[in-house]
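Only one protein chain is missing; all other protein chains are in place.
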Amino acid sequence: MKNRYHFGAVLSAIVLLCCGALILGQKVNAAGEGSITGTVKLDGPAPHMKGIDMSKDPYCVKQHANSPAHLETWVVGSGGGVADAVLYLDGWSGDAKTETSVPVFDQKDCMYTPHVLALDTTQEFKVITSDQTAHNIHPLPNPMINVGWNQSQPPGAPPVTKAWKNPEVIPVQCNIHPWMHGWFVVVKGPYAVTDDSGHYTIKNVPPGSYTVKAWHEPDETQTQKVTVAAGGSATADFTFKAK
Amino acid sequence: MHDMSAHAVHHGAPTSFIRKHIFSLDHKVIGKQYYALALVAVIVGMVLSWLMRLHLGFANFAIPGLHLLSKNGAPGDIMTPEYYLQLMTMHGTIMVFFVLTTAPFAAFGNFFLPIQTGAEDMPFPHFNMMSFWVTFTGFVILMASFFVSDGPTLGGWTQYAPLSAVGAVSGPGQGTGVVLWAFSIAFFCVGQLFGSLNFITTTLDMRCKGMSLMRLPLSAWAWFITSIMGLTAFAVLMPAVILLILDHIAGTSFFVASNLVINDSLLPHSGGSTLLWQHLFWFFGHPEVYIAIIPGMGIVSHILITNMRRPMLSHRVLIYSMGALAVLSYMVYGHHMFVSGMNPISSLAFSFPTLIITIPSTIVVLIWLGSLYGSKLRINSASLFALGFISMFISGGISGFFLAQPSIDILLHATYFVVGHFHLVMAVAAIFGIFGGTYFWFPKMTGRMMNESLGQLHFWLTFVGAYCIFMPFHYLGIAGNVRRYQAFVDDYLIPLIPVHKFITVAALATGAVQLIFIYNLIYSRFWGAPAPDNPWQGTSLEWSTATPPPHNNFGDKMPVVYHDPYQYSVEGASSDFIMQTSPEPVHSADEEK
Partner (left out) sequence: MAKILAVTIIVIAIASAVPIVMHIWPLPQDISLHGHLIDEQYTDTMWEAGISFLASQILLAIFIWKYSKPAPNAGIKRFPGGAAALVIAAFVLVGTEVLALGVFGAKAWGQAYFTPPSADALPVQVQAGQFAFYFRYPGPDGNFGPIHPNLISEANANFYGLDTTNDQDSKDDIVTAEMAIPVNREIHLLMHSKDLGHSFYVPELRVHQDFVPGLDLSIHFTATKIGKYEIVCTQLCGLGHYNMKAYLEVKSQADYDAWLKQQAALQ
């Protein structure tokens, strides 16, 4: 009886060791990482973004006295570049946790900065508030995939640190300021978010063939196949159409 | 039935610690257990009110150590909006259910109702034991909700649907928190139903020889009336909370209407009624506030009579008035719903019984005042709190004139005026009744006297403090200050914040004063002077037995009652009081014949 247990323990130790070796091996492989870059553009004129009336909270109104707030569904730069699109590698099977930085999701002037926060699974992020009015952060994941929460941050409250376990596109909103809407885009593996001119660079991509997926809110996606050479860079441009 | 109860009553004195002090069948032990539960609950409730007041008086004030209570609720020790509401809900629920119903009714009633009726015990001691332990379980469940992931429910003690019925989508604590709340209340209802049955049967069936109903002391009458209300009120609340639980866990829609959208998604409910919850809740809720206060009226009358050395001007009128309050309390519940969206004609219909209920209340107060006239008033801690009760009851009752009128309710509904009103008339008054009862009966319950100087000091500071806290609430309400707000961000509320600061300081100070009481309670319990059998020269049966009473209340000889309960200052009598058990004849015209 006792021996059986010993046998089991040894066996699991061996299995663990092998797994460890495999994982380490991968890291070693990653030495010749390349990248994927490109631009995301909008086809046609930028859609009109409705203004936001924040009059219920005079603090918010004051913050926007000189820069009227409007919806951020389509943020289109000069030349048609689309901001806040998320690009990632479809079907990524490498490291579970590639990204280790701790990005910040700020509640500033009664809006979310950034409007879209992309994350690797289990990557930690910080929710902070720069406002002198209380917000509640209320992400709404599918309860079968991730565990949601709903928690307020009064002025001066310390950051809330969280992470998402599984890949999912999660809308987040503040109920106190119903216009406040943003997104957590949780993916597996390396990712990038387009800047104001629509450019992006996915770094740390090991050589190989990939399907690059581009996401734009609310639920539009496009894919492209690329091949990344060791230490090299591949390109994938996307064009969305506003509905 | 008769056999069973006879058997139950003659249970022998237990010998093991557990049967004696924990799973006891003795109504006196159960009464003390209820008292202990109420004491723990009131301390929790009071600490919660301090936290709430600190937050209201000093917005975003970091309360040191608060994050230990809840990491999410108080990040960096700063209370979040939802945590304020969660604490407020727990404060209200704990206070109404686990303090105001348990202490004056279940605790004192359990201990003294059988003794005052001349019974050996309650007729169903096992039910009585279950009554306490089921109630206790309810309390544990409620406390447990502090420790679930997103904390206790934030829906207020009234738990209005659909906020309470749609689950976690509507806010923190609205999932598990509400379900725990509802289970806690369901347990509480079961406990009180058991208790009420025992009280009613004790009063009707267990009276000793010579004890006619009219010879029962006013406190016994108050418990009797309250238990009848308990039976009907909790019997309505229990199904209501069960329906609420079903809306959560079985996908029913008793209280949720169709086509509701939260967080941009359509709720999977349809066809329920929002107002149904309010009707069910207040059909319980209004009687409940009388369940909280009528025992206090009885206790205060009992204390006053002993300390005025005279019976009330009319024993019967007081009993009938309390009975009228009980009956009317079921007909007035709609005054909580004047602007709820029910038919405005109903509002008017509910306003008349509400105005009429001021008549029996006035009669009670006038009888108290009229009896004070020409009395021989003794001042001690118990009588001070009884007099304080009357003052508070007047102050709180008067504001009812405003709230009884739907037209004025347009201005005052859901403002701090209501908060001031119910705290004075129900909360503070009832607590004064509990304090009075404690100073009065502590000797009988424990065999030791309480410290009188500390008791009086406690009274003075509490009396003045309570007014400082709760009077300004009315002014806030008149100025339109909405209740259940965790901060005052509206332009017209900002000038009122200094008043909130004042109230907060008063609340902290008055709260601290209660430590005197707790110290007195604990000190006297162990080191107080030994109490004689009849320290206040009272007449009712609890004073004719030993201190503390033996297991079967009266020892070998069951009492025989010869008189109305309050034979004080009877002309020609040998002393200024004649015990109910004294065969001495009463010559003078008996006031209550």
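Read from first to last, the chains carry the letters A and B; within each, the first residue is number 1.
Methods note: a residue touches a chain if its C-beta (ideal position, glycine included) is under 8 Å from a C-beta of that chain, and two chains touch if they have at least 3 such contacts.
The shown structure was predicted, so the numbers you read here are calculated from the model rather than taken from an experiment.
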Omitted-chain contact residue, chosen from B:A36, B:A257, B:A509 or B:V586: B:A257
Touch with the omitted chain, as defined above, among B:G156, B:G447, B:P535 or B:P548: B:G156
Touch with the omitted chain, as defined above, among A:A134, A:V160 or A:V186: A:A134
Candidate in contact with the missing chain, chosen from B:V140, B:I249 or B:I410: B:I410
Residues from subunit B at the interface with the omitted partner, ascending: 80-82, 85, 154-156, 160-163, 166, 170-172, 174, 256-264, 266-267, 272-275, 308-310, 313-314, 317, 339-341, 344, 347-348, 351-352, 355-356, 358-359, 362-363, 365-367, 369-379, 384, 387, 390-391, 394-395, 398-399, 401-402, 404-411, 413-415, 456, 460, 463-464, 467, 471, 475-476, 478-480, 482-492, 496, 499, 568-569, 571
Subunit A, residues in touch with the chain not shown (by the definition above): 50-57, 71, 73, 133-134, 136, 150, 152, 171, 173, 175-179, 181, 218
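Keep in mind that, in the parts below, only the chains that are shown with their structure count from here on.
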Residues of subunit A defined as touching subunit B within the complex: 57-58, 133-134, 136, 138, 140, 149-158, 160, 171, 173, 175-176
Residues of subunit B touching subunit A in the complex: 60, 72, 75-76, 78-82, 150, 168, 171-172, 263-265, 487, 489, 491
